[in-house]
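The other protein chains are all here in position, but one chain of the complex has been omitted.
Up next is chain A:
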Amino acid sequence: MSRSAHRRLRVRLATATALVLPLALVACSSGDGATGDDGRIRLDINGQPPGTDERELRVFLAEIAAFEEAHPDIDIVPHEGFMEPETFNTRVAGGDLEDVFYVYFTDPAGIIEQGYAADITDHLADVPQLDQVRPELHQVFQDEEGRQYGVPTANYSMGLLYNRDLFERAGLDPDAPPTTWDEVREAADAIADLGGGVTGYGECTIDNTGGWHLTAEIYSRGGLVAEPAGDSHRAAFDAAPARELLRTLQAMRWEDDSMGSDQLRSCEDLMIQMGAGQLGMYIAAPDNLPTLVRQYEGSYENLGLAPIPDGQATLLGGEGYMINANATPEQIDAALTWLQWRFVNPDEIERRIQESRDDGLPVGLPMPPTPDIWIAGETRDAVEALKEQYANVPVEHVAPFMEAAPEIEGRIEPPRAQEVYAILDNVMQAVLTERDTDVDAVLADAAQQVDRIYGAS
């Protein structure tokens, strides 16, 4: 190649580089339409399990195939992943948020406020089965005017998860778990006396989980975390229920020494300890049971679930789906058809229970495939009967929780929950990491900070 030809080639290469890069970037950001080339309504959904979870992925894809066969005008395009707070906003900004997206119960309030979800109220008439879902779960997806922005698909309420083996070794009756916080204190003390690094009772305290747990525990004593005040809210936890509860925890930590010394723990740390047989009790939702068995070497025979101590109320949590604010009315209708068929469909429950059982997954717990989302009535009775018929885990170990559940009021999270939890984390940490913490002063200070959040909102 001559020098001039070589030079021409370099100029062309450089020019091509300059031209192709922007084109490539533009190509990467191209969007999708609501209707495909075949005239079907295209619905991008997330919630697809990762490829490493072969069983869940197989079931998920089979459900989509079955749905599409029954609804040939809808094209479901699945995407891997659930709710990731770190990437959620950037996906909204980039126009990459799916038409139907998964959320935890902590998310809808903020998403509704920011206008990222579609108002589906006027489309609900075509999904009558949603009426069978408990109204307090719908409330999580409603704004102050009662307009609906999503569909709850599973829920949990917090209870007391305990290690039956440690109860027996400590001379306690595993079939009669503690029902009050005073009894929790006594049981924790007895279990901690076993020695060998065993802790009687544990709390998670970091990354807003301390505030989340404290909220459930304040509810259990009949207290509130926030209450309406004019157009906004104000802190309501600087009162006797929270004070008494925190003094009990303080005594367990510093007088009884039944909570161990490492107090900067995540809830996962507690699960590791529980799975290893080193922890007697902690506050948890029923979905911790299969996680403990699957990931942390726990066993259903050795785990028990009781209602939250004192049981005057408990915190409701759960998951559901919302629909993108940019979705067309046809897409909203298609999305609700999918969500009803997939998650709120009494006709499919028995098949899904059998499928789970055949795959060796737990049946009989208040979680999918039999989530506890139904109001009292025919559907709920049918689900409970199927649960009993197909149960493959010792349901008697969760019976105290299940029997008490209808009697315990479920309360949703306070407004701006994550910000409130961050402040309550400090309350929990103060009590558990400093011996002489003044509970009254810490609560008063926290209430002032929460009032500031609500005042600013």
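Basically, contacts are C-beta pairs under 8 Å (C-beta built on N, C-alpha and C of every residue); 3 or more make two chains touch, one makes a residue touch a chain; residues count from 1.
Assume contacts and distances are computed from a predicted model.
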Chain excluded from display, named as in UniProt, from "Glycine cleavage system H protein", "ClpA/ClpB-like protein", "Sugar ABC transporter permease" or "ATP synthase subunit a": "Sugar ABC transporter permease"
Hidden-chain contact residue, picked from the options A:D165, A:D207 or A:E330: A:D207
Option from A:E217, A:D238 or A:E419 whose C-beta touches the chain left out: A:E419
Where the missing chain touches chain A, by residue: 4, 7-8, 10-11, 13-15, 17-18, 21-22, 25, 85-86, 88-89, 92-93, 110, 114-116, 197, 205-208, 260-264, 266, 325-326, 418-419, 422, 425-426, 429-430, 433-434, 449, 452, 456
